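All protein chains of the complex are present and in place, except for one that has been dropped.
In this document, chain identifiers A, B and C correspond to the written order of the chains, with residue numbering beginning at 1 in each.
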Amino acid sequence: MAKTLMAEPPKSKPRLPNDAIAWITAAPPLARFIFRGSPEAEAAAGSAYGLAFPKALNRAASIGERGKPGARVALRIGPDELLLIVPIAEGKAVQTALETATAAHPHSLVDISDRHTGFALEGPHAADLINAGCPLDLDERAFPVGMVTRTLLHKAEIVLWRMGPTLFRVEVWRSFAPYVEALLEEAAHDFL
Amino acid sequence: MSMLRTPSGGRIDRTRALRFTFDGRLMQGHQGDTLASALIANGVHLMGRSFKYHRPRGPISAGAEEPNALVTVTRSGRSTPNLRATQIELYEGLAALSQNRWPALDFDIGAINGLISPFLGAGFYYKTFMGPKALGSNWAWTKIYEPVIRAAAGLGRAPEGPDLDRYANRFAHCDVLVIGGGDAGLTAALEASADGKASVILCDEQAEFGGWLLNSDGAWLGETLATLASRPNVRMLRRTQAFGYFAQNFVALQERLTDHLADLPEGTPRERLWQVRAGEVILATGAIERPLAFPDNDRPGIMLAGAAETYATRYGVRPGTRAAIFTACDSAYGAALALKAAGVEIAAIVDIRLKPDPALAAQALEAGIAVHSGTVITGTTGGKRVSHITIGKLQPDASVRGADQLACDFVAMSGGWVPSVHLFSQSRGKLRWDETLNAYVPNITAPGQKQRSVGACAGAFSAEMRGAFNGATPVPGDPAKVKAFVDFQNDVTARDIRLATREGMHSVEHVKRFTTTGMATDQGKTSNMNALGIVSEALGKSLPEVGLTTFRQPYTPVTFGLFAGQARGDLFDPVRKTPIHNWAVAQGAAFEDVGQWKRAHYFPQKGEDIHAATNRECRLVRGTVGIFDASTLGKIELVGPDAAEFLERVYVNNWKNLGVGRCRYGILLNEAGFVIDDGVIARLAPDRFHITTTTGGAARVFAMFEDYLQTEWPDLKVWQTSITEQYAVIAVQGPKARAVLAPLVEGINLASEAFPHMAIREGRICGVETRLFRVSFSGELGFEVNVPASQGRAVWEAIHAEAIKQGGGAYGTEAMHVLRAEKGFIIVGQETDGTMTPDDVGLGWAIGKAKTDFIGKRGLMRPDLMAAGRKQLVGLQTLDPKVVPEEGAQITAEANPAPGTAALGHVTSSYWSETCGRSIALAVIANGRARVGEVLHIPMPGGAIAVTVVAPVFYDPKGERLNG
Amino acid sequence: MKFSLLNLIREGLSGNMGWPRQWRTPEPKAAYDVIIVGAGGHGLATAYYLAKEHGIRNIAVLEKGWLGGGNTGRNTTIIRSNYLWEESEALYEHAVKLWETLSDELNYNVMYSPRGVMMLAHTIHDVQVTKRHIHANRLAGIDNEWLSPEEAKAFCPILNISRDIRYPILGAALQRRGGTARHDAVAWGYARGADRLGVDIIQNCEVKGINRDATGKVTGVETTRGFIGAGKIGVVAAGHTSVLMGMADIRMPLESYPLQALVSEPVKPLMPCVVMSNTIHAYMSQSDKGELVIGAGTDQYISYSQTGGLHITQHTLDAICELFPMTRRLRMLRNWGGIVDVTPDRSPIIGKTPVEGLFVNCGWGTGGFKATPGSGHVFAATIAKGEPHPIAAPFTLERFTTGRLIDEAAAAAVAH
Partner (left out) sequence: MLLIHCPYCDSNRPETEFRNAGAAHILRPSDPATTSDAEWAEFLYLRENPKGTIAERWRHVHGCGRFFNAIRDTVSDDFAVTYRAGEPRPGTTP
């Protein structure tokens, strides 16, 4: 079930003034990597990762459920840039596996587990709420489920991944996370 | 119910009476009224005073184009000036105040200006207020005239406190955006949404959709609105004006959410900004009626005929009991009939046209209304309200004869209709002059703006909108003797415009700026066409030859807060905090802003000020150990077989010979040859580097690298990833640094032989993986602990506990600055300012001499960068060791330089050095290195400070303390 | 007719029928001694001083639109001289001195209003940079003083000096002699002055080509109204300089960007001075009519469109609302753009060009209104003598080759 892939149960205090709009759930600690390299390196890494990397730019691939062994996420956020997310416990193993598999091909694999915080935003107005600060067209025709991209939420850069019609996952550099959450909270007043 | 209310009809809710006040006077209106319609129903036409002459004014319109009836609305701690009474929806308890009058609206001292108006004609202030020269050039202007003029300026008063309201923002996309919800807009929206697929946004600035349809009670409107509401692909936005039309079909809308509500809902935004990107824009903004410019056409009670009709039919209020109609357009006949039907007596229809449509004239006569064709109004009388008009007959020679008086308590005028092409023009569409309409209509759409105009704004006028007149209407006698207002708010008359043309203002842009016509808060919605007409006549040029002024956003004025939106307080700009931030807060640290980051500036203990705290923190580092949060430093992980080659090309230094496990201080230039960043770079593996940059330079450097990688050297096999936020960085500096880390570190031998200065080791600290640098920005034995950010706080606390045991503690950026200055280490952005070369700041040694190229190498070879006499980094010691010069202070050879003496350089950094027991400073000085030993001066208001030039290292010049 | 109170009254009593034209609308002659391209403030001032101080009367100013319609007619009118480098100090101070007597000089009230320009410091770095300016200016004899936040608030009572805001105000530099002037009056005053000295100001006359003889020396210009000859041509075309210089095959170190400004609806006086903040990017003053005049930023791309992006306006109004919270309920009346020509070091280029007889005065970017009288004055001397005026001498094109930049950008980030 995609919905809980990365999400934890809601925090005790609802982050938004009205649950009917959307709710934010923080992601648990996760291991994250940026993979950049040649197509050959990518192919080799993909097979070692156990999940074919999405070919198309701005597309996500994922399997498994959060916290469960084997869960894998691969987000293509640049032509040669993949954001890989796995359960924290598997981080080291995945890193080793990928380095081993790609040893013959020039590439870069960098651990950025702590660079980001992630959270899910879910609810009937999730897209509208994001549109309070994000200028992208979030109509499902333009931004279908499975699409992911770096973009802006007002003055902060985020990675936005649509996991379901009303479910988004947001990855943001950790120092920008309070801003992003506060902005969404403020914007939620528009839905009172 | 007031006498002026019609017995029935209109869209007001007669069952819901609302109380409101105007200048404190309690009155009653109805749900559905605007402030203007409710005031009119109470017999009040005097609603404002004009800008310059303070003439009494009433509303001339019933909508957005209103120039006169501007008021301030106050409510629960809020105050909003300059609102148009014609747009303010009435609510229970509404409190409005008139503006630009003193002491009261009906007795205003400022009206004296009207008496001296002959001397206040267009551009009068450019011609006077210059002398007397005897007092000094410009003296009288600045001391007397300007203050008086300024005191009289402005309309309403700005609120005093902060704004209690919030504003929302929404980006939206749609296939079709329809602007204007009249007949044309509704029809377009129906069509566009019919397939159920195309997403349609329909907006209208008014409280209700319908536009002109709201003046009649046809069933079509109700049905259409119901149909549209039932379509899920249609979003209908009322009270929403489209105010700006930008490139590539980007349109800004302002939606008013709460101003019309009697009770303000808690937390709900007052307004919402819609930023819409539309596949297609359909403009259906209708037309605006133009006034006629006749003598004394500005008395309260004189209004546009369409507005009078709207008041009577839509708001159920008669603008008066006896009307005179003055027109150049057929639609005023309809207005006359509608007013008559509403119970208004019609004194006459005065039609400037020689041959009005006979059918219309017959219809009027049939209704008992006299029609005077070829006739004009030649004057009006009345104090706070029009009471009479005089009319005269146009003669074949264009003169006017006769002066019949007619009694009336209001005048409905129509100079015809003007398509609302504001948004079309904003979108950079080109207009075309239409002879038959006597108006501009949309012609050529700008590239990238898929768009069309429909209905009245496209010039598709219905038959009754036929006929128009531009300019001032003919008068008997000297036109220079009468006041025929063109721009009501700014008090621009026909004679002002003629004066402007006589003075050589032949461009309509000059006329606008010289007279200020069209520059008021209505932006000429009702005045522009008449102004053009007058210019055209004065210059003997056709209207299209005269041209038009530029339409600009916003369509009507838009609240600042709407633009600012959520960006208030901490949301003004992201506040970036390090993983250790909250610890520092708990310790009572003072913070400084560095870019978006908050950095701990110093950690005051009881009673300490910044100096005492900094001195203590410096002593800790020099004496025992200090720990410092360096997490904000930019960090990049550079990986790939060509990593060293890339570094070789970008930094001035050599990199290929840097061993794995070693670090080097790198200097980055721009292609011009100037220092733009620096940092320590560590080699983790043959193909992996950990780069640090300055805090402020992080994003810039990353972008610069990406640029070279992608576009200059795409063949290089190397990739970079930002790891700035991956790691918390804890600097541990001081003779006890090793002792602090020793108990915490696993798998790293901290001994000097195993782990020399400028080396990096990977291992664990507090059980957490770390990249441990042995580097020093303080001159002491030093380490920098990099740990994953999530562990930063815990590791910091553990290190801090060890530091305390050693008699050490935390230090902030101020102490860090002092410590590095004692060692002569530069800070990019402080010692450098974008004009300094490596050699200037004493870093020439870092340049890889054998390298044939690196970014900036060629730039450094330019004549001025190699010239003698450049400014060079030096140290300064004040002769009086207690004196700390100011940073930025200038340095001269003499203590009392003659005014205009060029400085030799300036102080870049200056501190009290607790370590040295004296002040120290860094400076850049022309030929500085050759001046070591010289005494120079820092001229200050209280006398010059004498300084000796020294080498820029004040402490441990041999660098022995690095070994701990 | 002289502009004076007496004449104002006399004319007022006789229906204002006697005022003469402020400038003629002449037909272009076949040739002039000097052609100035561009009837902005700088071009008109150049013509005025050429005629007045250098005895050259056979001058035409060619303007593609209406005089004063370029950046002169669309700027926020901030005047100050507290620049960093000596070269800039000399140039801008020269202008301020001329501003002080300009109304008298031109017999035209240009409403020069030295109401004080305050530049805010929000960070320690700002404080350092600001103080560096203050010290440098003091040495040069240019007034500029440091104000504490409280002193800043006393000078501008609506300023928000709360410590709790995102970028609290740590202090300010105040140049009391700085201020504003009425932009249109400056153009018109110089136009009237030049016209009276015989200068032909020819509007609606766009220069389309620059003609040269076999030796490469200029011979005149092709215009939308035909060829007009001249041995000396001064290009003073701000945002369009690259286009014009391209006609003489000269590439310039310039990029043209839209810079925006806006005004609020007029309100009763609340803002006694000019306030600028480079760090959060906003500047504001209040005109004598009551509008708040607010400067916004440039768009990031080259454009000749004279409009700009909404997000630029938004960003400025964010900052204005932070600095002056009570303006948040006020409303924007009009927003416009101008095309500014920006040099790599944010300092102007004044002087000769590689083409003989062709002179250029440009690169004033976002901050040249304040220099108008000084710029015209030194450029006139440069054209008349064929050698740079000493104040103009450092502002050559060659500095980009030698590297001898006058980098006000590096020092201050913004230069209005």
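As a working rule, a contact is a pair of C-beta atoms (placed from the backbone, for glycine too) under 8 Å apart; a residue touches a chain by one contact, two chains touch by 3 or more.
Everything numeric in this text was worked out from a predicted model, so none of it was measured.
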| item | value |
| --- | --- |
| Hidden-chain contact residue, picked from the options B:Asp106, B:Asp263 or B:Glu706 | B:Glu706 |
| Listed residues C:Leu62, C:Val127 or C:Leu254, member touching the removed chain | C:Leu254 |
| Hidden partner chain, touching residue among C:Gln260, C:Ser303, C:Ser347 or C:Asn361 | C:Ser303 |
| Touching residue (missing chain; options A:Glu65, A:Glu81 or A:Asp139) | A:Glu81 |
| Missing-partner contacts on chain B, residue numbers | 171, 246-250, 275, 277, 428, 446-448, 671-672, 703, 706-707, 710-712, 714, 852-853, 857-859, 861-863 |
| Positions on chain C contacted by the hidden chain, ascending | 240, 242-243, 246, 251-256, 300-305, 309-311, 344, 400-402 |
| Missing-partner contacts on chain A, residue numbers | 57-58, 77-79, 81, 135-136, 142, 149-152, 157 |
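Operating definition for what follows: only the chains that are shown with their structure count from here on.
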| item | value |
| --- | --- |
| Cα-centroid distance, chain A relative to chain B, in whole angstrom | 34 |
| Between chain C and chain A, distance of the C-alpha-averaged centres to the nearest whole Å | 49 |
| Set of chain B residues in contact with two or more other chains | 275, 567, 570, 573, 575 |
| Chain C, residues touching no fewer than two other chains | none |
| Interface residues, chain B side, partner chain A - complex | 166, 168-173, 199, 265, 267-269, 272, 275, 277, 566-567, 570-571, 573-579, 597, 637, 639-641, 717-727, 788-791 |
| Chain B-facing residues of chain C, complex | 3-5, 7-9, 12-13, 15-17, 19-25, 65-69, 73, 86, 100-101, 103-104, 107-115, 122-125, 128-136, 138-141, 165-167, 182, 184-185, 188-189, 203, 264-270, 280, 287-290, 305, 307, 309-310, 313-314, 317-322, 325-336, 399, 401-405, 407, 409-411 |
| Chain A - residues contacting chain B, complex | 17, 29, 34, 36-38, 80, 106-116, 128, 131-137, 139, 142, 154-156, 173-176, 178-179, 182-183, 186-187, 189-190, 192 |
